[in-house]
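The structure follows.
With one protein chain removed, the remaining protein chains of the complex are shown where they sit.
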Amino acid sequence: VNIVEIGEDPGRPLISVIGQGDVPVDDPRYDLAVKLGKALIDKGYRLVTGGYGGIMEGASMGARQSDKYTEGDVIGILKGFDRKASNRYVDIPITTGFGIARNQIVAGSDAVIAIGGGSGTLSEIAMAWQLGRLIIAYRVEGWSGKLADRTVDGRIRYPDIDDDMVYGVDGETDAVLMLDRYLTLYMDHY
Amino acid sequence: VNIVEIGEDPGRPLISVIGQGDVPVDDPRYDLAVKLGKALIDKGYRLVTGGYGGIMEGASMGARQSDKYTEGDVIGILKGFDRKASNRYVDIPITTGFGIARNQIVAGSDAVIAIGGGSGTLSEIAMAWQLGRLIIAYRVEGWSGKLADRTVDGRIRYPDIDDDMVYGVDGETDAVLMLDRYLTLYMDHY
Amino acid sequence: VNIVEIGEDPGRPLISVIGQGDVPVDDPRYDLAVKLGKALIDKGYRLVTGGYGGIMEGASMGARQSDKYTEGDVIGILKGFDRKASNRYVDIPITTGFGIARNQIVAGSDAVIAIGGGSGTLSEIAMAWQLGRLIIAYRVEGWSGKLADRTVDGRIRYPDIDDDMVYGVDGETDAVLMLDRYLTLYMDHY
Partner (left out) sequence: VNIVEIGEDPGRPLISVIGQGDVPVDDPRYDLAVKLGKALIDKGYRLVTGGYGGIMEGASMGARQSDKYTEGDVIGILKGFDRKASNRYVDIPITTGFGIARNQIVAGSDAVIAIGGGSGTLSEIAMAWQLGRLIIAYRVEGWSGKLADRTVDGRIRYPDIDDDMVYGVDGETDAVLMLDRYLTLYMDHY
């Protein structure tokens, strides 16, 4: 029988990595996703993606490269009911049947990190903003780059977080530093 | 007993008008929404909004000012289950319980017209793009202005629609012209 | 310009009629649905269905036979994004993209009336119960008959409604009487 230490707040934080599903493996952003996936697991986070290809696949593959990876760390939130549609690095394919409205689940995790991104990623960033989530964005081509270091709208989401914005980063080291600095602060408001 | 003429395609087209819920009545964009709501009903369309205040309220009020308005022309797609939360010009409050994921329904109508907008509107435009919808955007402050006359991402949504983009307009006359020109073309693809 | 009288509570009540989509037109329950649809519009209610065939089609056709019918009284809440998939009596096809989770919207209207029904109808009755909705069920073959005059579970939903249950009825006259007696009472709790 396992002895499991249980806190009040269940589970390790869930960090979503979002970005285009059609980024090829030789795109520099794919490599950024691999490194980010690995870094997140190294730091003890769990990974959530939309479960398909491109950035989602890269991050999921990277997660499995971490020495700290244990099976169950990589979650894919799928649009439909076909678990086999997920990329092969997903441990837990959550089949939702909600179509792109499942973006609300991806956007509603404990923090969201965007690498590039088209309209799907944009809808997730916008929803994460609405839901008050911590958002980190890579300064690369795509919507993450356009929104990095900016606010999505003029709303004051948290009066006690002076510099609330989409925090721009250039790589996984910065991204993890941002999580260190901000995650607890934001999660206290969820 | 009514004699109702029934075609193959049920119902008049549903046009969503989207924009911030906190635009005050003395904001010029509120007036634009009133005029647009009226123009849409004048032309025989039905109006869909998110059901709350600001732009949604303005468009709904305007719809009722049309001589062609009949009760039932104004639909509000609400986040929660409280029908009373809708603005008072809504004829049909659809209570969804889906939270902001209900944006998928607003974005998935027959066409979407944005006036300004913050993160909520942005998520709706992004989803409408993903869903292949006709999108028209006012060249005013807010996300509609930033995305007018642009594409949301590089995807070729319809090879046979050369100039597919978020069509920019300056007022209800232009908006209705755009619907005249493009709505059937886009609806053939839904 | 129309002069529209506006109360605090927007819109006429929305009554959902639910039942199997594959009931043929010569099934007695189809005829019950037609009569119910007509009776609901006669009394000033608006009709909501899942938008497809069988009971949903019958009720929608019936609605159009009422002298009080005006275009816009018949709403279909569809699973997908194809408006043409709705039956031809639907005035307002709401395309949701939520699959069968759209049952939450059908179940969350102001009251639900079931005529027969398989697993889909059963999920809607169960959800309507969870959402605290007024539920009326025909004493006919199918889940409406099995649950008529019973409670769905032991929960006390409303301490002030002594006889809260799935109210059994035998036809549209009874069904409308039940709405007369109970609808305001239940809606005060939504």
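The chains carry the letters A, B and C, assigned in the order they are written, with residues numbered from 1 in each.
By definition in this document, a contact is a pair of C-beta atoms (placed from the backbone, for glycine too) under 8 Å apart; a residue touches a chain by one contact, two chains touch by 3 or more.
Treat the numbers as computed from the prediction; the structure is a model and nothing was measured.
Remark: the omitted chain is touched by one listed residue; of A:24, A:72 or A:159 this is A:72.
When the whole complex is considered, the residue among A:20, A:109 or A:144 that touches the unshown chain is A:109.
Mapped onto chain A, the interface with the missing chain covers residues 1-2, 4, 6-12, 14, 46, 64-67, 69-73, 75-77, 81-84, 86-98, 104-105, 108-110, 131, 190. One chain of the complex is left out; on chain B, the residues touching it are 97-101. Even with one chain removed from view, chain C keeps its contact list with that chain: residues 20, 98-101, 103-104, 118-120, 122-123, 126-127, 129-131, 142-143, 152-155.
Here, only the chains that are shown with their structure count from here on.
Taken as a contact graph, with one node per protein chain and an edge wherever two chains touch, the assembly is complete, since every chain touches every other chain. Contact counts per chain pair peak at B-C.
The best fit of Cα atoms from chain B onto chain C calls for a rotation angle of 180°, in steps of 5. Chain C has its Cα centroid 40 Å from the Cα centroid of chain A. For the pair chain A and chain B, the distance between mean C-alpha positions equals 30 Å. For chain A, residues that reach two or more other chains under the stated contact definition are 98-101.
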